[in-house]
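Report on one structure; see the data block that follows.
Note that one protein chain of the assembly has been removed; the remaining protein chains are unaltered in position.
Note that the chains are named A, B, C and D in the order they appear, and that numbering of residues resets to 1 at the start of each chain.
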Amino acid sequence: MTGWLSPEEWTAVRLSLLVATTAMIASLPFGVLVAWLLARGRFWGKSALDTLVHLPLIMPPVVTGYLLLIGFGRRGPIGAFLAEHFGIVLSFRWTGAALACAVMGFPLLVRAVRLSIEAVDRKLEDAAGALGASPVWVFFVVTLPLCLPGVLAGMILCFAKAMGEFGATITFVSNIPGETQTLPSAIYTFTQIPGGEGGALRLTLVSIAISMAALLASEWMARLIGRKIAV
Amino acid sequence: MTGWLSPEEWTAVRLSLLVATTAMIASLPFGVLVAWLLARGRFWGKSALDTLVHLPLIMPPVVTGYLLLIGFGRRGPIGAFLAEHFGIVLSFRWTGAALACAVMGFPLLVRAVRLSIEAVDRKLEDAAGALGASPVWVFFVVTLPLCLPGVLAGMILCFAKAMGEFGATITFVSNIPGETQTLPSAIYTFTQIPGGEGGALRLTLVSIAISMAALLASEWMARLIGRKIAV
Amino acid sequence: MSAVLDVDVVRRQGAFSLNAAFRSDGRLTALFGRSGSGKTTLVNVIAGLIRPDHGRVLVDGRVLVDRERGILIPKHRRRIGYVFQEARLFPHLSVRRNLLFGRWFAPRGEPMRADFEKTVDILGIGALLDRAPGALSGGEKQRVAIGRALLSDPRLLLMDEPLASLDDARKLEILPYIELLRDQAGVPIVYVSHSVAEVARLSTVVVVLDEGKVVAAGATSDILSRIDAPVIGGGPEAGSVLEAEVIGHDRAFGLTQARTRAGLLQLPGLFAAVGATLRVRILASDLLLSLNPLQQVSALNSFRGVVRALSPRLAAGAPSIDVQIDCGGELLIARVTAKSSELLALAPGREVYATVKSVSVDSLAGASYEGAR
Amino acid sequence: MSAVLDVDVVRRQGAFSLNAAFRSDGRLTALFGRSGSGKTTLVNVIAGLIRPDHGRVLVDGRVLVDRERGILIPKHRRRIGYVFQEARLFPHLSVRRNLLFGRWFAPRGEPMRADFEKTVDILGIGALLDRAPGALSGGEKQRVAIGRALLSDPRLLLMDEPLASLDDARKLEILPYIELLRDQAGVPIVYVSHSVAEVARLSTVVVVLDEGKVVAAGATSDILSRIDAPVIGGGPEAGSVLEAEVIGHDRAFGLTQARTRAGLLQLPGLFAAVGATLRVRILASDLLLSLNPLQQVSALNSFRGVVRALSPRLAAGAPSIDVQIDCGGELLIARVTAKSSELLALAPGREVYATVKSVSVDSLAGASYEGAR
Partner (left out) sequence: GAQSKEVVVFAAASMKNALDEIAAGWAKASGKPAPKISYAASNTLAKQIEHGAPADLFISADLDWMNFLAGKNLIKPDTRVNLLANRIVLVAPKDSTASVAIAPGFDLAKALAGGKLAMGNVDAVPAGKYGKAALEKLGAWNGVKDSIAQAESVRAALLLVSRGEAPLGVVYQTDAAADPNVKIVGAFPEDTHPPIIYPVAVMKDSTNADAAAFLSYLRGPAARTAFEKQGFTVLVKPSSGS
């Protein structure tokens, strides 16, 4: 297969895996938190938060990417702040690609987790509370384990999205080989040149193969979990 | 507000609503069916179906659009078949845009419904079966009502996605004002013009407003349903 | 005629394996056994919720499943009313719709045997009809579940501890209704219960399960009068069951007179025709033994008999002795303290009088009670 | 000393409103009442799962909630062991982890009062420890739920029909353990049950609810001997409760002798020190009335008394008469048929002998049974 993909393409594959995995893992805690807030919280501005979470879905990816560029770019307010205080530079780095993918996958992650949290029987949470578990503990020892299927589904959606996302990525961090050129960006580039179809197809198949592996792994884990918590 | 948007932009707004609503409604039965198959079925090729459903998420939208064009275009096998036998022409029509949006939203719809179906207590389905309901009836009178929150979530995800989708749409059915120029296409156009940010922002806000309304409506319905089926 | 219930099934689940074979000719078959003995599993097999690994289930001659012959009637074609151990109400439907659920699927044209108004009335759930199941108390849920099963117009009724969470008054109202269903509608019933009183009252056949196996099966009177059958709790509820024929009523005092092999019996008034046979149950602890007939005493029933055997008990409570007395061929059991046994010098062959108060005599299957309300 | 339980709460839910005020000094307070009378709601208020609209709850002097003073201790700080009406086990945890759940959250350092091994043993769930709750039978779930509550080392135990779905033998094993907890560990218990026998045995104070209101509250003996208190089932379980003082044991026969105001009583043997006081319960239907003392009879207890009142009953079953007899100041209730009443010419003022078999005497709170196993 090494012969089948050029070294740059291998780089893109590796980078995509890195970006998708990072995006998935890094957005997980925030996604679960937001999902919990939306599922169980009662606070002012909940609808606003809900809309905000859905924004990357509603807006064309290019717009999302552009807003990221404005906000998190080297000269953007958040980007400058992060760079200055934490030394985190996102613009035109793979970390920025991960951010873009995380943002794009966020609504999917949140929705899946939220649905699962809403399906958790509150009576069990009450029972845990009565047995001495504080709300935070209840969340970690009852709610979270019971909504693992949703967390898993959200993660795989986020991962798959990250494997396919390029509109926001290319707009935010460009398409620099070895740094920000993920598989979808590479595929996109192929579609823009005469005779690029073959290359695009090849890379698409690679992307599908990777996602399929991730999907199978997640289904397998979900089955394991499902067997454990079947009532 | 009429003065705020040009007549063509109004047309784009109307068209987007039409396309998103159609995509959402038309994909619903298939989405629910596939979700049910994935959640409850045991058949050969289930993993393949699972991957297939996720494809639009994994592949860059342009590739999806490209494949749609190849399959459903005037000369594509399915497109030719549909045109010949049913008189359904998708290329350069808003129906094609709806198809593209439906395909792009499909993984989100399916996953949400599937999660909800998986959360339905099988004991209730058993109870319905014992009381004389055939599996099909069980699905319609027990499973489906109980997973309405997921169906609703899937629909809103699909709708939001349709409001933001343009990569596949524009590749498949191009950008014909009044026919296939949806809001995201119009926004995209603005982003391509020096100084077009203002216009892009304006249309993005319109898009957000619409999706927010849909979101609030769905949350409201979910609460109604939730209150009804709270155990 | 074929047996009402003919079961011979094997089913493994985890470490537990059900291996139950029995036939029952009773319209109401009680399943009895300790927690975890496989009652629910067996009922689920009959309902079709669980597929047996081997064997067959026939109800009224109809094959529901026969693995060897490859027959497996799907659960929704079995026409079953199942009262689950947990209520399992449909949370998205109102109480009314839960109750009517089975009706949607009952074949049209056939007249419904259970009347909605009446069932609702007896179960005392009239005020709940428009509520959601989530807003019901435990006992209310249970009652709705019973109603749902009864109203599905079943050809077979499976009841898994249906009255467990109900108060006595409520039980007393529901029991006659189940009897009515059994006798008048002719619906065979499989009834799981831990209450000997319920079982004794309702069932004609008892099947006792232990660790997935049938350890005893037969007529209720036989099974329940076995002393100390360890599986039926051993404790306070041992007793004897007598066949009785109604010979008259004493309307003035609200008493019914019946003849048993042991002698004449006066019991709380029943609506039963003269000549009807019924079964009555006398608890071992309710039977008073004396060497001479008692005079001027508030107990109307006294039988003369001969002690057949003494079985000391050391189970829960205190040491006591269960005395078997042969009264005209009927075996009665009396539980007495060791001290009384000694005082009366009880021994096989000794003649004694066994006395029981009318109010302590439970009449069982075969007769309906005077309306309780 | 402050009351063990001091409740005065108002709570509306839907059409139902709970409006309960009572104080209890008993270590075990029984909640009694028909299905839907508000028992679970009240228990939930005490547990903190439901917030009362008004009022307060104090346990052993500690304010759990006082809406007027704005105090509301969150449920996880109340140190409660709650056995829910439905088991509510955590489906993702093994039985062992379910049992140990409460321990994770109990403050470190304090010694645990309930012993894991012993509790598991008494509940008979040792073989289930590594199972998932989904693979348990109904009764097994219930037992694990009881174990989970006991092992959480609670400062207050709430039990909502904990033994409803268990067989008698199992109940007899678990009851003494609850008594032990109550007496030795000193954990106050609120116990919901439909079983008069359970309530009579365990509780010192009974609170009777009806339609959300407290219709009776007081010492168990007072409440349970009220004739026909309609809320407590009316039916077969009416009886009287006597205070008794242990005066000796008859080890040979396994009997305990006790003195009551009505007279000397012999009852099944107890582990109770001489001088200890206990309460015994005699069912109205177990009491035999005669005009003369009975001779040579297998009943060891006979009291002389005077008829005080006759109350005819027409409730479930058959017409009968509840006779109140004053025996040395203690009021006993006997249920007899109208016919017997006439035969004996019972009327206020008439002198009678009331006889009861030792095996029919239940001893209640205040003494533990001789080990049942």
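Definition applied: contacts are C-beta pairs under 8 Å (C-beta built on N, C-alpha and C of every residue); 3 or more make two chains touch, one makes a residue touch a chain.
All figures in this text were calculated on a predicted structure; none of them were measured in a lab.
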Out of B:W36, B:F139, B:F159 or B:Y188, only one touches the absent chain, namely B:Y188
Which of these, A:L38, A:L69 or A:A222, touches the one chain of the complex that we don't see? A:L69
Of B:L17, B:L52 or B:I70, the one touching the omitted chain in the full complex: B:I70
Residue list for subunit B contacting the dropped chain reads 62, 66, 69-70, 73-76, 91-92, 166-167, 170-171, 174-176, 181, 185, 188-194, 196
Tell me, which residues in subunit A touch the chain that this view leaves out? 62, 66, 69-70, 73-76, 91-92, 170-171, 174-181, 188-189, 191-196
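Here is the rule we use: only the chains that are shown with their structure count from here on.
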Using the contact definition stated above, find the chains touching both subunit A and subunit B. none
With chain centres defined as mean CA positions, report which chain is farthest from subunit A. C
Averaged over CA atoms, how far is the centre of subunit B from the centre of subunit D? Could you give it in whole Å? 60
Just the number, please: Cα centre separation of subunit A and subunit D in whole Å. 57
At least two partner chains per residue is the criterion; list those residues in subunit B. 123, 231
Sites on subunit C at which at least two other chains make contact: 86
Sort out which chains touch which and give me every pair. A-B, A-D, B-C, C-D
Could you pull out which subunit B residues touch subunit A in their complex? 47, 50-51, 54-63, 66, 107-108, 111-112, 114-116, 118-119, 121, 123, 149-150, 153, 156-157, 160-161, 163-167, 184, 187-188, 191, 197, 200, 204, 207-208, 211-212, 215-216, 219, 226, 231
Interface with subunit A, subunit D side, in the complex: residues 47-49, 74-76, 78-82, 84, 86, 88, 90-92, 101-102, 104-106, 132-134, 148-149, 152
Subunit C-touching residues of subunit D, taken from the complex the two chains share: 13-15, 33-36, 39-41, 85-86, 127, 131, 135-140, 142-143, 160-161, 164-170, 172, 194, 196, 233-237, 250, 252-255, 266-270, 285-286, 288-292, 294-300, 315-320, 334-344, 346, 355, 357-360, 369-370, 372
